[in-house]
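As you look at this complex, bear in mind that one protein chain is not there, while each of the others sits in place.
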Amino acid sequence: MNKLRVGIIGATGYVGIELLRLLLTHNEVEVAAISSSSFEGKNITDIYPNLLGYTELKCENTDEVVEKSDLLFLALPHGLSEEIANTAIAKGKKVIDLGADFRLEDENEYEEWYGKKYLYGSLHEKSVYGLCEVNRELIKKSPIIANPGCFPTSIALALTPLLKHKLIKKDGIIIDSKSGVTGAGRGLSLTSHYPESNENISPYKVGGVHRHIPEIEQSLGKAYGEEIRIVFTPHLIPVNRGILSTIYCELNEEVSYEKAYDTLVEAYESEKFVNIVPKGQTASIKSVTLSNNCQISVHFDERANKLILCSVIDNMLKGAAGQAIQNMNIMMGYEENKGLEFLAPAF
Amino acid sequence: MNKLRVGIIGATGYVGIELLRLLLTHNEVEVAAISSSSFEGKNITDIYPNLLGYTELKCENTDEVVEKSDLLFLALPHGLSEEIANTAIAKGKKVIDLGADFRLEDENEYEEWYGKKYLYGSLHEKSVYGLCEVNRELIKKSPIIANPGCFPTSIALALTPLLKHKLIKKDGIIIDSKSGVTGAGRGLSLTSHYPESNENISPYKVGGVHRHIPEIEQSLGKAYGEEIRIVFTPHLIPVNRGILSTIYCELNEEVSYEKAYDTLVEAYESEKFVNIVPKGQTASIKSVTLSNNCQISVHFDERANKLILCSVIDNMLKGAAGQAIQNMNIMMGYEENKGLEFLAPAF
Amino acid sequence: MNKLRVGIIGATGYVGIELLRLLLTHNEVEVAAISSSSFEGKNITDIYPNLLGYTELKCENTDEVVEKSDLLFLALPHGLSEEIANTAIAKGKKVIDLGADFRLEDENEYEEWYGKKYLYGSLHEKSVYGLCEVNRELIKKSPIIANPGCFPTSIALALTPLLKHKLIKKDGIIIDSKSGVTGAGRGLSLTSHYPESNENISPYKVGGVHRHIPEIEQSLGKAYGEEIRIVFTPHLIPVNRGILSTIYCELNEEVSYEKAYDTLVEAYESEKFVNIVPKGQTASIKSVTLSNNCQISVHFDERANKLILCSVIDNMLKGAAGQAIQNMNIMMGYEENKGLEFLAPAF
Partner (left out) sequence: MNKLRVGIIGATGYVGIELLRLLLTHNEVEVAAISSSSFEGKNITDIYPNLLGYTELKCENTDEVVEKSDLLFLALPHGLSEEIANTAIAKGKKVIDLGADFRLEDENEYEEWYGKKYLYGSLHEKSVYGLCEVNRELIKKSPIIANPGCFPTSIALALTPLLKHKLIKKDGIIIDSKSGVTGAGRGLSLTSHYPESNENISPYKVGGVHRHIPEIEQSLGKAYGEEIRIVFTPHLIPVNRGILSTIYCELNEEVSYEKAYDTLVEAYESEKFVNIVPKGQTASIKSVTLSNNCQISVHFDERANKLILCSVIDNMLKGAAGQAIQNMNIMMGYEENKGLEFLAPAF
């Protein structure tokens, strides 16, 4: 059987190289070509020596990659994907966009948070928000997948079943998230300069200004059936990988902790990549980093009547490249965990 | 002039050795003696080679240290201080307790959270909660100081002025705190085992069960004049030192962000160790670790109408040994920053 | 086709759990049973939540595991493997020992460094030192494999081709090695206590006293055909995984740097797991951690006439569990990289 020819646009960024690493051992696909605007013409192993001996790919330009591929992963800064997706779709290719261009369904929201309008409105009608466990059936039929953001994935997986069944109040949800430094990418900045981030923790974009907010609210609102407004504070922590979202919300009257817990367990009992941690245990990022898994622990503060959820993922895998490959597997009818079978190391 | 003879009970734990390090260069005092139950008779430099060349102190037993000292620092696990304090006070010595034995004023609360009653009720009447910036005048007159816990210090400094002036609502306060690993002390445990805490972040005691909760609520309730109930979730982060408390609360009607900000600035403008970060900037632990400082940044989320405070301290200094020395300075009438003049390194 | 039934003795130590993680996704084998002396009867996922959802194995006792398995991995402290291996071999099973019991061929050396004699001399005659790239043919035929130590693997892979071809002098070899903290295992100790190893680097067992020395000298001596004596200093560095050995040696007269470099390239050009880094580049552990790869960079100091080799592996994979699985693959005739296809992440 012929392998699927896949291409990566933006292969030398952190998301791109993580995609390449995984796709090189995915046995249904062949990485046909990769592009990089900064390193065109260079061997990828000269930039990433971890792949030495495993590939001889060189960085090409975008057009070449589009041409050679059946399915394209776009791992680009926000705003650069629409144009390429339009070209690729016109040529009958499939597209998985790991940026934000297709994530927001409301053009006004997109304009408000990203400062620009859609270039190709009809493309957006064809696209689906690729939160695999929630939108699996739509993903199967769509040629363009908007791969979810890292924070939104950790949050929507924890809250969707509770909101859908109206077990928690839609108001007053507070989310305190912590992310590893790879979330900021390979671009150099003082924030990611080792002596500044090592032995540090820093909140950032405090006060309702992070661009993942509309995406999170879109997912939660859809689950609940009404608009939802959240408080969201991201923090940078000194680890390479991993996101922990600590989520504070309130149970509806007559809803018990057990009911909430059981609903989450049921929602994910047939899912390979989402696990509800046994009662009494607490999720931590080490249990999921370097895997495509999400783990969620569920806690109740009786004194204050709050439900507290701790949801953990690897920001580069379930929060980016891993979920993108899961999306490809769903689109193509492969086993959903193909190429993602590796388990999280204990350390 | 004669120097004050100080003693450290429990000198080989992390808090004890941090006290010793600082006291050895405090020029109003002489470290008369130190004790350690595990290392009696040993040179402190055999256990802590960082002090090599700077002291020849040996670990003695508790009685010897009490005898030789005018003022005692007790750096012991909870429950061991009351007995020693009683003896010391009877001999006319002063006591600064860095454990929890004297922190809670309500014996019932103490029993509820620590599972035991006071041994010497009258001692508790003589003791003062040593949050320096709040209780300075009482500290001057008291022979026993209950040195505050690390999380409570970071939280009470941020919220006290706002609660005292009734600028924020007393209900719905949510505190998401992050602490470095030294907070767990020198005792060996899997939690502090390097491969388990490195590249990890883990929430713990989620759901209203951490023993700092009654201490935090006592401080906040006193400031407000009514009982207050909070949600508090501590997290362990992979750094040696530092606490960040991200605090979510709601402004009262007709209170502006500016009013809240200015109130905090005024509250601390004559304080050496507390700084309100300029508007638009965000506090992070690196700005205070290895100093006795607290920095607080103030943010407003208009979309959700929440005030967000980021309060940072070094858990071993302003959150333990540093504040204890500040308390000694106040008690003895020394300059308040004596022995604490060092500034936080930039990295 | 029936899968090979494998068992792990000592599954809850760091090497054991790494074996389990890998074997659970190795599609030629089934993990039949695992043992742990400390956790008998417990679910492995209660101890290692990273495996939640991927296995329901419980810890059994050693006898049960031996009984249920065709091939046994022994991941035990030194001195405990011989007895179990003897039983297993008598029952016709194969054994891969990850401890030191079978590594030294000279019983006197073993006694000198480990303080005991062989229990079953004839077992040692059946065993082979499992440095895969060097002893592949012998491994195919042996029922007992002595899986090499982590430091010795990094060193022998770099020096064997040079010694075998007599390109370097046998005298004056100095090896300065650096290892991540997982090398010290899961046992609690101050050395692995987070606040002590974080932001630290510490040499240990300086002065020719580390037990890997006779193993290293055995490998090098065999390659050269004469006894070799080395200087070896291990250091603990604040990372979870990875070993870097910086090796200083001298080229023989009339041997050029190019000759040495080319000899290494040729030695490993058909090997999947060993790569010689291109000239002008320098090996670092990040290129190999979380893979079974070894990378070696080769440098020449003209001023001092020294050849310098930098050899890197993941101490838990090529230095332990990974090489053990590679050994199993060779013994059983599977593809040599089966279950070890994953590539090192870039970060």
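A few points about this structure:
Labels A, B and C are assigned to the chains in the order they are written; within every chain, residues are numbered from 1.
We take it that contacts are C-beta pairs under 8 Å (C-beta built on N, C-alpha and C of every residue); 3 or more make two chains touch, one makes a residue touch a chain.
Predicted, not measured: the structure shown is a model, and the values here were computed from it.
Considering the full assembly, A:S189 is the residue among A:S189, A:S256 or A:N305 that touches the omitted chain. Note that of C:G99, C:G183 or C:G242, the residue touching the chain absent from this view is C:G242. Annotation: of A:Y14, A:F102, A:F273 or A:F300, A:Y14 touches the absent chain (contact as defined above).
Summary of contacts with the chain left out: across C:N108, C:S189 or C:S202, the touching residue is C:S202. If you put the missing chain back, the residues of subunit B touching it would be 14, 17-18, 21, 24-25, 46, 48-54, 182, 199, 240-241, 272, 275, 277-278, 281, 286-288, 290-291, 293, 295, 316, 341-347.
Although one chain is not displayed, its contacts with subunit A can still be listed: residues 14, 181-182, 186, 188-190, 192-195, 197-199, 238-240.
Annotation for subunit C: contacts to the undisplayed chain at residues 172, 174, 176, 178, 195-196, 199-204, 206-208, 213, 229-231, 233, 235, 237-242, 244, 246, 248, 282-286, 289, 297, 299-304, 306, 308, 310, 347.
Rule of thumb we're sticking to: only the chains that are shown with their structure count from here on.
Interface residue usage between subunit B and subunit C, two copies of one sequence, is largely shared: over half of the residue numbers at the contact are used by both copies.
Centre-to-centre separation between subunit A and subunit B, using Cα means, comes to 39 Å. Here the spacing of subunit A and subunit C, counted between their Cα centres, is 36 Å. Subunit B and subunit C have Cα centroids lying 46 Å from one another.
Multi-chain contact residues of subunit C (touching two or more other chains): 14, 182, 199, 240.
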